[in-house]
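All protein chains but one are shown in place.
Letters A and B mark the chains as written, and numbering starts fresh at 1 in each.
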Amino acid sequence: MTHISMTVDGTRYEDEVEPRLLLIHYLRDHLGLTGTPVGCDTSNCGACTVELDGDSVKSCNVLAVQADGGEVTTVQGLASDGAWTPLQTAFHEQHALQCGYCTPGMIMAARDLLGENPDPTPEEIRHGLEGNLCRCTGYQNIVRAVLAAAAEERRRRAPAPRPAGAGRPDGRPEGAPATAGQEART
Amino acid sequence: MIPAAFDYARPDTLDEAVRTLHDGGEDAKVLAGGQSLIPILRLRLAFPELLVDLGRIPELRGVREDPATGSLVIGAMTTHHDVIHDPLVRRHAGLLAAATETVADPAVRHRGTLGGSLSHADPAGDLPAVLLALDGEMVAVGPRGRRTLPAREFFLDYLRTALAEDEVLVEIRVPRTDGWGFHYEKFSRVAQGWAVVGVAALVRRDDGRVAEARIGLTNMGTTPLRASATEAALAGAGAGPDAVAHAAEAAAEGTRPASDLSATPAYRAHLARVLTRRAVLAAAGTGRR
Partner (left out) sequence: MTAPATTGKPRSEVGRSRTRKEDARLVTGRTTWTDNITVPGLLHLAILRSPMAHARIDRVDVSPALERPGVVAALTGRDLADELGPLPCVWPVTEDIVMPDHPAVAVDEVRYAGEPVALVVARGRYAAADALEAVEVDYTPLPPVLGLEEALADGAPLVHTGRGTNRCYTWPLVTGDYAAQKARADVVLRRRYTQQRLIPNAMEPRAVVATPPTASEEYTLYSSTQVPHVARVILSMVTRIPEQRLRVIAPDVGGGFGSKLQVYGEEAVALALARRLGRAVKWTESRSEGYQATHHGRGQIQDIEIAATKDGGILGLSVDLLADMGAYLMLITPGIPLLGAFMYPGIYKMNAYTFRCTGVFTTRTPTDAYRGAGRPEATFAIERTMDELAAELGLDPVELRRRNWIRHEELPYTSVAGLSYDSGNYEAATDRALALFGYDDLRAEQRARTAREDPVRLGIGISTFTEMCGLAPSRVLRDLRYTAGGWEAATIRMLPTGKVEVTTGTSPHGQGHATCWSQIAADVLGVPFDDIEVVHGDTRAVPQGMDTYGSRSLVVGGLAVHHAALKVVAKARRVAAHLLEANEADLEFSAGTFSVKGSPEATKTIQDVAFATFSAHDLPDGMEPTINAGHLVDPDTFSFPHGTHLCAIEVDTETGRARIRSYVCVDDVGKVINPMIVQGQIHGGLAQGIAQALYEEAVYDTEGNLVSGTMADYLVPAAPDLPDFVTDRTETPATSNALGVKGVGEAGTIASTPAVVNAVADALRPLGVRDVTMPCTPLRIWQAVTDARAKEAAT
């Protein structure tokens, strides 16, 4: 057994663990932080993506002992005082999730992407998320959500006040209707 | 899936790492970033008894310039992400930065290391062929001391290098390729897929002609290979599409590509020719297609 200590979503933990224990199993089975799921065993799907010391990593592909002394953020640690991050809000508003199983990893990967590139093109978003598989959405609304979140984060950083009329009376974001615009009726 | 049990050591110094590895014998294995090793352990395709984690040895990380030769010296534990963003690498070894950007995906690039990729020596991995094209050198440290191996002598066979079991790859030395054009042309079936074939091209031009070209091939045999016949044909040849296309026809000479789900040997040989033409044209700045 190996002694490790780790800060996860702001709480510090110390444990004796087997060296082979995967970080994802430490989070899920030892700490009960089940918000981050496991989707594969070859590091292809990215469902288990978390942030380790500021970088996105696939937590099924990291040993808990490798993360010893580190700081981990999971999807469960994003919202503060119940306020969602722009990415969480955008995933909801842009219908960027269906079953939601890939969502924690997708949001964590997108967060990393926006950290490096605050104003990405749709193409850059697609490439930035290449390590995260979604089987439900076809990715299109995920790309839109990341674009929307990027815009919101840039707006928050900018000193200008929020423009009037930016509310969303029906809970549907502006600029996010069907791609082809108005839908035909027969 | 879940790895079988192993012991774990996390030395703080290189000396300690070498000693631990030596003491562990043939059942000890180095853990670099773990991005290839951990999936292998999870699928229970390997059963090491001891993993020696190099993750906390500061001297194995980072990029510097060797004042004597001007070569870049890249610590083996430098992550792909850090290689991509390192200003020295970008300025003096752009091919390496460009090729590393095509490795796996961002999360894997945060953990995976240059040294780990090279030591793993997967013929479908992108970086071995790049180091071959760059005429890089691998510096290894073991109980018998330190030695430097040219890339050409480093890759021996499928997943096998010249490193002894108790040797640690500590740094990678890359000559500066200032003024060279470069391009890594990777052909994979999906974005995060392995290279079906990859071509790493470096071209030094002299007026309208190719003064020198160096071409590394990914996944055209059990080890990375140089497209020597094409290199020879390009030396002194025109840099235009016709001359490059002609030279690229020889790109698969001497290769022994494998057959798998994505390709037959004949298809790989064909891809090597097409991708070499494209990579050289891109590197020469004379049109990508």
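To be clear about the criterion, a residue touches a chain if its C-beta (ideal position, glycine included) is under 8 Å from a C-beta of that chain, and two chains touch if they have at least 3 such contacts.
The shown structure was predicted, so the numbers you read here are calculated from the model rather than taken from an experiment.
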Exercise. Looking at A:M6, A:C102 or A:A150, which makes contact with the chain not pictured?
Worked result: A:C102
Exercise. Tell me, which residues in subunit B touch the chain that this view leaves out?
Worked result: 1-2, 4-5, 39, 43-44, 187, 189-194, 196, 261-264, 267, 270-271, 274-275, 289
Exercise. What is the set of subunit A residues that contact the non-displayed chain in the whole complex?
Worked result: 18, 20-21, 25, 28-29, 32-42, 44-45, 47, 74-76, 78-79, 84, 88, 91-93, 95, 97-104, 107, 122, 125-127, 129-143, 170-172, 176-180, 183-186
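Definition applied: only the chains that are shown with their structure count from here on.
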Exercise. So how far apart, in whole Å, are subunit A and subunit B when each is placed at the average of its C-alpha atoms?
Worked result: 31
Exercise. Which part of subunit B faces subunit A closely enough to touch in the complex?
Worked result: 1-8, 10, 31, 34-35, 38-39, 41-43, 51, 53, 55, 81, 104-108, 110-111, 191-192
Exercise. Hey, which residues of subunit A end up touching subunit B in the complex?
Worked result: 2, 18-20, 22, 25, 41-44, 46, 49, 52, 55-58, 60-63, 65-66, 68, 109, 112-113, 126-128, 130-132
